[in-house]
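Missing here is one protein chain; the remaining ones are kept as they sit in the complex.
Here is chain A:
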């Protein structure tokens, strides 16, 4: 599904003293079938942008087009039903999207709503619970009586159960333990490559950008300051510093090593695998 923002402005609390413009004349495209990462400082407008993808927020002016649907300030909610079946958003705080009596019912909500029988919906819910690593013993509990990481998993499972074409993830691994983080990021990557899902990921983890994304959008104070490949974004440490961003761990380590004067990297590695490969190359040649 193609996604395009055209001259989008978004203003919170427009007619009050707290008026805040969170998106400023923002024009950007999210390539169809891409795995796009959105990064930027706290308050730069990432979550605001995401909520435009299924019309939860509508542009104050300008337009957002997702596939064949164009959303503007005057678009009515009832026109958005179809779009919302295709775009699934996992919110920054999972509590915001949990509401059912039990974990299982919560995950089964979308499939039931989209016409599955209760038995089929429960079947899907069980599959999704397994996929996100929820223990069997919590499935009948209230989704609010869970640990933070368990709630996160329920929220993710609930969105996966929708079988969306566009999967929108707002810091989906915050609160997950490292094993869960790895497994769930791998699962998203698999959905992306096998089912051609478009993925839009907001994250502060530069390693996730390096490992998974093929496109990166950098926001600063509501404006797009870059929309390019992760390689390009991480090319220039000075630029990153200036915009309060960070390097992936492997890249940071490579710079540290380079500073000793013992090695020179021809191409800066973004991941541990790339780092090890270039080190082996260098060591093999007997150093610099």
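Criterion: a residue touches a chain if its C-beta (ideal position, glycine included) is under 8 Å from a C-beta of that chain, and two chains touch if they have at least 3 such contacts; residues count from 1.
Simple rule for what comes next: contacts and distances are computed from a predicted model.
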**Request:** Could you check which of "Multiple sugar transport system permease protein", "Fe-S cluster assembly ATPase SufC", "Cobalt transporter ATP-binding subunit" or "Cytochrome c oxidase subunit 2" matches the UniProt name for the chain that's left out?
**Result:** "Cobalt transporter ATP-binding subunit"
**Asked** Which of A:127, A:177 or A:236 sits in contact with the chain that's absent?
**Response** A:177
**Among A:15, A:68 or A:256, residue touching the chain not depicted** = A:256
**Full-complex contact with the absent chain, from A:7, A:195 or A:273** = A:273
**Item:** Residue of A:56, A:131 or A:282 touching the missing chain in the full complex
**Value:** A:282
**Residues of chain A in contact with the chain not shown** = 12-13, 18, 40-43, 46-47, 92-93, 95, 135, 137-138, 145-150, 152-153, 170-171, 174-181, 204, 206, 244-246, 249-250, 253, 256-257, 260, 262-263, 272-273, 275-276, 279-280, 282-283, 286-288
